[in-house]
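This is the structure I want to talk about, given as structure tokens.
Shown here: the complex without one of its protein chains, the others still in place.
And now, chain A:
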């Protein structure tokens, strides 16, 4: 198809540009939180993450100590201190006292605030404010300043969310939910899939149809009765109704139709001669399954395992219904949802937390993409 005309080269160039555009659109949002999660928490809120590599002049705001703490000196009342925790950590070029004019005065100059009040802010963040009379105001004056900030990257945010915001604990909880909820269905589904693919019994066609029907049943249909059932069982036996066992079984139930469907269609595609020759040799169905079908089905078992792992790890709905909302059972997705409510604007916490929750799926996904795609192609009737 290649014809070396100018138009074709132009077209080819256009394809590269178009794909590059799509790739950028699809990766930039994630890159944004990854970079932000590594930035200093003060820098996140004053400049876009895309400028994080440049040392930038940023307009920030600080607050002076309350005027009622001013010390008397030479008949005037003076507030003195430094805007920065570490004096001189940033260089102030200008400052101001109104949000509309945050860079009204040059650093080091003395600003007249009216009523005999003056303020001076130095480049290193040190300030002196003088007032003619004592004040009992308890709210410090706001001061705005433009500062040159060198880029600073840190892992503090991660340490913070892992150990103080409960993300670490939730990580363990997520693993606790996910691993058994991935392992248990595989076994149960594999036997059922073999029976549906290679054994003859009445009602088999109906069962297959039922399972395909169940593939698309919205989880919403099951939640209320199961919640009631769990409450009743809990009451009957005097045990808590929200337990890990409960959610393992729930995820097993929800994952089974897809597992059986996926495994059955794969197993049904195995060569018939293989089973028949084994049967002639006197092998029972159990032996055929364990010794022949199971080893041959490894790729599809892996596909399902990845699907189920991702689905359970990423699930929020089932976890919110079947688990408690305290630290002992809050999984990552639910914790992240809670943080969105309680720490809405604290992007250093949200970005780091989000990245912790998505890192495991990303690793699983990248290392096992081959199996994932295979499963996707084989079982694309399921809605996730």
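Of note:
Definition applied: a residue touches a chain if its C-beta (ideal position, glycine included) is under 8 Å from a C-beta of that chain, and two chains touch if they have at least 3 such contacts; residues count from 1.
By definition in this document, contacts and distances are computed from a predicted model.
One subunit of the complex is not drawn; among "1-acyl-sn-glycerol-3-phosphate acyltransferase", "Response regulator receiver domain-containing protein", "Sugar ABC transporter permease" or "cytochrome-c oxidase", its UniProt record names it "Sugar ABC transporter permease". Of the listed positions A:86, A:221, A:236 or A:280, the one in contact with the omitted chain in the full complex is A:221.
Across A:78, A:209, A:239 or A:274, the single residue that touches the chain missing here is A:209.
Even with one chain removed from view, chain A keeps its contact list with that chain: residues 1, 11-12, 15-16, 18-19, 22-23, 26-30, 32-33, 36, 44-50, 58-59, 169, 172-173, 175-176, 179-180, 183-184, 187-189, 191-192, 194-196, 199-201, 204-205, 207-229, 244-245, 248-250, 252-254, 256-257, 260, 268, 282, 284-286, 289, 310, 313-317, 320-321, 328, 333, 336-337, 340, 347, 350-351, 353-354, 357-358, 361-362, 364-366, 369, 373, 376-377, 380-384.
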